[in-house]
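One protein chain omitted, others in place.
The letters A, B and C name the chains in turn, as written, and every chain counts its residues from 1.
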Amino acid sequence: MKVSIIGATGYTGEELLRILASHPEAELVYITSESSTGEAINTIYPHFNRFYDKKLASISQLAEIGAGSDAVFLGLPHGHAMDAARKMLEAGTRVIDLGADYRFSDPAVYEQWYKVTHTHPEAQSVYGLTELYRDRVKNASIVGNPGCYTTASILALAPLVKHRLVELDTIIVDAKSGISGAGRGLALNSHFSEAFENVKAYNIGGHRHTPEIEQALSELAGTAVVISFTPHLIPMTRGILSTCYARLKAGVSAGNVDQAYEAMYGSEFFIRMLGRGGYPATKNTRGSNFCDLGWHVDNRTGRVVAVSAIDNLVKGAAGQAVQNLNVMFGLDERTGLLQAPLYP
Amino acid sequence: MKVSIIGATGYTGEELLRILASHPEAELVYITSESSTGEAINTIYPHFNRFYDKKLASISQLAEIGAGSDAVFLGLPHGHAMDAARKMLEAGTRVIDLGADYRFSDPAVYEQWYKVTHTHPEAQSVYGLTELYRDRVKNASIVGNPGCYTTASILALAPLVKHRLVELDTIIVDAKSGISGAGRGLALNSHFSEAFENVKAYNIGGHRHTPEIEQALSELAGTAVVISFTPHLIPMTRGILSTCYARLKAGVSAGNVDQAYEAMYGSEFFIRMLGRGGYPATKNTRGSNFCDLGWHVDNRTGRVVAVSAIDNLVKGAAGQAVQNLNVMFGLDERTGLLQAPLYP
Amino acid sequence: MKVSIIGATGYTGEELLRILASHPEAELVYITSESSTGEAINTIYPHFNRFYDKKLASISQLAEIGAGSDAVFLGLPHGHAMDAARKMLEAGTRVIDLGADYRFSDPAVYEQWYKVTHTHPEAQSVYGLTELYRDRVKNASIVGNPGCYTTASILALAPLVKHRLVELDTIIVDAKSGISGAGRGLALNSHFSEAFENVKAYNIGGHRHTPEIEQALSELAGTAVVISFTPHLIPMTRGILSTCYARLKAGVSAGNVDQAYEAMYGSEFFIRMLGRGGYPATKNTRGSNFCDLGWHVDNRTGRVVAVSAIDNLVKGAAGQAVQNLNVMFGLDERTGLLQAPLYP
Partner (left out) sequence: MKVSIIGATGYTGEELLRILASHPEAELVYITSESSTGEAINTIYPHFNRFYDKKLASISQLAEIGAGSDAVFLGLPHGHAMDAARKMLEAGTRVIDLGADYRFSDPAVYEQWYKVTHTHPEAQSVYGLTELYRDRVKNASIVGNPGCYTTASILALAPLVKHRLVELDTIIVDAKSGISGAGRGLALNSHFSEAFENVKAYNIGGHRHTPEIEQALSELAGTAVVISFTPHLIPMTRGILSTCYARLKAGVSAGNVDQAYEAMYGSEFFIRMLGRGGYPATKNTRGSNFCDLGWHVDNRTGRVVAVSAIDNLVKGAAGQAVQNLNVMFGLDERTGLLQAPLYP
């Protein structure tokens, strides 16, 4: 299986390279970067010495890349994947887009939140939250790989929504992300001295992962779900913790909640349920594709609080992309994703 | 004004010493520690060289301490302040307790959450959230100084509750604390390699600051308020960010919300309102007694999200204690608390 | 005493503002920024709410600034202070330059290491390491304020060199700095995800603080001293630890070393000697103007190891600048610098 990465020098691309270095079935063919075309990837990321010395190609070589690849990962800013994806599909190459361009079944939602025209609305894209949409991913020619906050939040809430255990208009997601989620581009918010020993919220009510979470929950509920979503920046590199609140419907017991999680995830390898009363910690998932889950039923308030932890660059990006790749090509979906988390 | 500190070697006691070092009206008389009696405070905390070389006394010297002090700060574990406080009051010494023993108007609530018998229920203690209860603090002989999460959360929510802007049964507080909040006692949760590059929730639905927040909100509302409160440990030393959610009552406008905050805090020195759309950051308050506030009205969901930031050891503990001391002794309440925050 | 800051929005300028906010004798008149002219300083640094709302002027208003100020701090990149300094001096305004332009008695050394022509070689500038050159600073019209690594390293080594206790050609300085030393300008080296959980050396043998250390040591020794200096970036915001090695001359005892430190710093307020065997820690100096010193005599190797800790933005920059201001204007040099360090 020959794979290429368009946009390989951001943290998502770099993480794909890290994972693919241990993937026994994927052969890396092309990697591209417009800012560093011609350079070797290990001069940009010296931690890749002994693993890669491949030179970076350019997106201008798309035809060649498409012809030589069975699958292509797109690690481009939103709005920039559509041209490349169209050409890849025309070349018969399957696509996994790590940006937002193919995450929405309704292009109007995409256009409303991202302020970009969707130029490829006819694409038969599949939303790649593997545990929920594995069957669709199998035969997809193009997968919109979920966002990082999104993955953590949907996985925490899905059993509650699917099994009709909570009042849908009471869902609140309070999420905390390490700073690698902001990417490698320089910005004051990710300047060390500003971000260190500091916590703050941002984009309250307006973060673009909101409609993505709502899309998945709405499909599970069979009706439109609107949530409050608040992201926070935390002084660490990797990890997302998503703390999700909802009011339980009258008559729902703690046992019902337990059963909903068990029914949905009991046989999922990458979902590790700590059970009722469990406390996921981002550090337990670092460097791995796991999503750790715990839930709490608070009789005093009638609420359930579900907490999920992931590594934002793995299950929240590159790891789930490789999981999808495996599903698309009929491999065991754990292939290349079996390293134990790096702790402490 | 002669002041003493019973239990001076924990982080709260240490922070009191730091603040009192710049306080022009307070003369430090006694400091105690049972684990380090007889040692000089600057051997335990060498950063105090040039400021203090006082030797630590013992709580067994209470009589002497009471006789020689106008006010005493108690920095003891909950359950241990009541004996000392009673003796101080008998000696005519005013007391500010930084623990939980005097925070509750109903001793039964204290006993239920802290699993300790309250042996001093007749004490005329005042809850020392200065901005809300300044008038009571003035003449108090004993003040129960609020908890850290509590201070941040009540200050964020008080205007919304007092002005009847939110549905009281929809209040959720998601709080993030630096690890100094767990104190100086050794524990795996505050072991560097476990806490660094890690985020997790703890005590969901059961944290002892919950009833304290509820007590204040209930008094403001004139009816019992029950909230969901979730604390999180964040990999930094100081700071609490409290993200508070509630559904707005029908007909409440964003302008109403703005007015409520302005009405309540417009003339408060230590409350710095960043206004609607503002994003408090813990780093902006570090080392200071400020509480920074911002709020967001989300028309899509009908919710208000209020965010507050404090330094947990200052406004969340020692700073507010000194603010209360100032109020009790008729000083400008800013005395000794006018240092600019340490940034970056 | 009216003071202004040219270049007030970098971390050094910001730290000057923090300190001056507690300075009883200094009245702030002008602050400038070319990138943010016209903006209020508290919109750029919201932690200054309640302290400053002054609007930023421009360096183009130099004449006005000079006329209205008794002293001016220059917080400009090297090579950019000379024009401004000349005009200030002509206006009779005293100058403290926090950059490198006035640190060298020999302009040729400056030009060699900084690759910039010195256009103001006739300036009667004084090197502002206060503890060493206090008498010169008193009457100086222009002070070259020392660098951060420099301050820590010279203070650690000066007694050994002045008292001829070490072989001068064996001096090695291994220094570790928090990342605020790299300033507020965006760069990959100070991007959070790159710098966090990481340590590395840089500019080995070529860092520009090397000749500054050598200049001071040479003057103390009465002969040219050449040292090895290696700076490192450490994942924290503030603080420098300087570990200094030298071989003791034959016959020098540990007692001689103790006496040299005592003789030189015994009456210095801002030098806190932890003595032989003492271990300075950067955290003990955070937010303060102290330099903590410890030294170790290793009979096995015949070497002395001296260790110093400072806050790079205070004693290593803005604090020492205010200390110099105080000396220049006949104030107690501790004025405005008496806050206890922020610990933990």
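Criterion: a contact is a pair of C-beta atoms (placed from the backbone, for glycine too) under 8 Å apart; a residue touches a chain by one contact, two chains touch by 3 or more.
Predicted, not measured: the structure shown is a model, and the values here were computed from it.
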Among B:T12, B:N49, B:S180 or B:S288, residue touching the chain not depicted: B:S180
Touch with the omitted chain, as defined above, among A:T285, A:T301 or A:N324: A:T285
From A:L188, A:A224 or A:L338, residue that would touch the chain that is not displayed: A:L338
Per the touch definition above, residue among A:F48, A:F192 or A:W295 touching the missing chain: A:F48
For chain C, the residues touching the chain missing from this view: 170, 172, 174, 176, 178, 193-194, 196-202, 204-205, 226-228, 230, 232, 234-239, 241, 243, 245, 279-283, 286, 296, 298, 300-301, 303, 305, 307, 309, 344
For chain B, the residues touching the chain missing from this view: 11, 178-180, 184, 186-188, 190-197, 235-237
Positions on chain A contacted by the hidden chain, ascending: 11, 14, 17-18, 21-22, 45-51, 180, 196-197, 237-238, 269, 272, 274, 281, 283-288, 290, 292, 338-344
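Everything that follows uses one rule, which is that only the chains that are shown with their structure count from here on.
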Centre-of-Cα separation between chain B and chain A, whole angstrom: 38
Averaged-CA centre spacing for the pair chain C and chain B, given as whole angstrom: 37
Distance between the centres, which are taken as Cα means, of chain C and chain A, whole angstrom: 46
Sequence positions of chain C contacting 2 or more other chains: 11, 180, 197, 237
